[in-house]
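Missing here is one protein chain; the remaining ones are kept as they sit in the complex.
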Amino acid sequence: MEVTLLIEATESAFKILEDARNHAAGIMDTTVELMAEESRVLRDKKCRAIFTGAQRRKTRFHNFMGTAIILFIFWSLLSGHFDLFHLVLGAVCSLAVSYLFHDLLFVNVRIGNLRTMAWRFLIYIPWLLGQILIANMHVAALVLRPKMPISPRIIRFKTKLETDISKVTLANSITLTPGTITIDIRGDEFYVHALSHMVADDLYGGEMEDRVAHIFMEGDHLYLQDALDAARIYETLGV
Amino acid sequence: MVIRELIAGFFVCTGFFFFFTATVGLLRLPDFYSRLHATGKGDTLAVLFSLIGLAVYEGFSLTSVKIVLIAVFMFLAQPTATHAISRAAFRCNVKPLTTPGGPNR
Amino acid sequence: MIRESDDVIVRTVARLLMPFITLYALYVVMHGHYSPGGGFQGGVILAAGFILLVVTQGIDRVKRRMSQEKAIIFSSLGLLIYAGIGALCLILGGDYLDYGTLGRPLSVQRAEARSLGILGVEIGVALGVMAVMCAIFFAIFTPDQKNGRREQ
Partner (left out) sequence: MNTFFLIMGIGMCLLVMLCLFRVIYGPTILNRAAGISAVGTKTLIILLIIGVVHRRVEMFVDISMVYALLNFIGCLVLAKYLERTGEV
């Protein structure tokens, strides 16, 4: 008898637990929707603020401080003397220079997170160094052979990158990778001189373009940024 | 002490080898754009290797940090210079050589 | 007139390098007595950075930062600093450029005053050299009106 009672009790307990979980899930969904709504509102507000003075002054100040810090690190690297006089001198110089050039270093940086971009760029550089090593092996093999099998041609391809910095990184990477040199960029079109058709084909593959897009959070990686924002808000709210 | 010099020597030697290939490429390649391939890539890597070799030989000090700074600057500046020259050629519509082994233009 | 370079790469790389070039030039000016450098060389590097900016950004945009008149003002300012320090030593009883006498008002020993004096003079010289270079550059590259009035 007690056993059946016990079973019923556990069953009812399970049922209550089940309801609680469904209820909690319901709350979770509504909060997620609320968050998405709120992040959209936040994003619109931020975009609007950017064009109004408040945000622009803030970004200009951020640019100024960012440049000043980077320049001070550069100064301390350059000058061997770390006594107070030289450090103060360095601080004054870097502040003066960043006042003169505050709008040069970080122009139209995307709203995307600067830290992740810098971190991904640092990871990208070893891969690029590897590429240039292969490129030079290729050039060495090509040049030292008596008959040089090259069939040069200029190819044109469209890119999906928007900001200047990503186009420049892609162009420099193309110049450094085997067999190709960026000749000209007209809007979205890259004119590239390739040494052989084999190299031209893998350029069309766009493998490097995806890497650069991944670094600067562009093209198909836009949704990633929204997910990151949502996740961050999700954490802060501590749901 | 010797290992450091050995590594420095190795880096400077490979740097010299890539300088050599870049120069031979500059002289032998028939077409202007392909010459730019050799110098653009060859010099960048050769400068990187030589500078890292000198930095290693210099040991861990501020000057080796400055040598690495020059390497970073050259890593950024050399492709841009090559690009600028090839763009000037492209704008003066210098046609690339399509038939392999054509006259030395 | 030098138009803006319509090449994205050159413009962006020059834009990214400009602050570092200018800071390196100031480093060369400030570290005259330890490593090779000093007023003149620093001024020349500053002018080289300026010319890079003009070649890539076009002369009109750079005119907002450093026009012809400003260049002339800066060059005279540099000269003023240079001669001023010398005259100051004269006033304080020393020879024309004898920095030691600067020590008394700054309550610093002679050697320290001498290095400070040299530093001040180098800054003045660098400013002067850079401004004169920019003035020459502007004089060459801005077309004059026929009736001799400089076109703004």
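In order of appearance the chains are A, B and C, and numbering begins at 1 in each one.
Following the convention adopted for this analysis, a residue touches a chain if its C-beta (ideal position, glycine included) is under 8 Å from a C-beta of that chain, and two chains touch if they have at least 3 such contacts.
What you see is a predicted model; the values in this text were computed from it and never measured.
J.: What are the shown chains that the left-out chain touches?
T.: Touch partners of the hidden chain, whole complex considered, are B, C.
J.: Based on the whole complex, identify which of C:45, C:113 or C:134 touches the chain you can't see.
T.: Reading the full complex, the residue touching the unseen chain is C:45.
J.: Could I get the residues of subunit C that touch the absent chain, sorted low to high?
T.: 5, 10, 14, 21, 24, 28, 35-37, 41, 45, 48, 51-52, 55-56
J.: With the missing chain put back, which residues of subunit B would touch it? List them for me.
T.: 5, 9, 12-13, 15-16, 19-20, 22-24, 26-27, 32, 35-36, 39, 43, 46-47, 50-51, 54, 57-58, 63, 66-67, 69-70, 73-74, 77-78, 80-82, 84-85, 87-89, 91-92, 94, 104-105
Note that in this section only the chains that are shown with their structure count from here on.
J.: Counting C-beta pairs in contact, which comes out ahead: A-B or A-C?
T.: Looking at A-C and A-B side by side, A-B shows more C-beta contacts.
J.: How many angstrom lie between the centres of subunit B and subunit C, each centre taken as the mean Cα position?
T.: 33
J.: Taking each chain's centre as its mean C-alpha position, how far apart are subunit A and subunit C in Å?
T.: Centre separation, subunit A to subunit C: 38 Å.
J.: Averaged over CA atoms, how far is the centre of subunit A from the centre of subunit B? Could you give it in whole Å?
T.: Distance between chain centres: 28 Å.
J.: Would you give the residues of subunit A that are in contact with at least 2 other chains, written as numbers and ranges?
T.: 78, 80, 171-172, 182, 184
J.: Find every residue in subunit C that makes contact with two or more other chains and list them.
T.: Residues 7, 9, 13, 16 of subunit C each touch two or more of the other chains.
J.: Report the residues of subunit A in contact with subunit C in the complex, numbered from low to high.
T.: Contacts found on subunit A: 67, 70-71, 74-75, 78-81, 86, 89, 93-94, 96-98, 100-101, 104-105, 107, 164-165, 167-168, 171-172, 182, 184-185.
J.: Quick check on the complex: what are the subunit B residues that touch subunit C?
T.: Contact set of subunit B toward subunit C: 73, 76-77, 80, 83-84, 87.
J.: What residues on subunit C touch subunit B, complex-wise?
T.: Answer in residue numbers: 7, 9-10, 13, 16-17.
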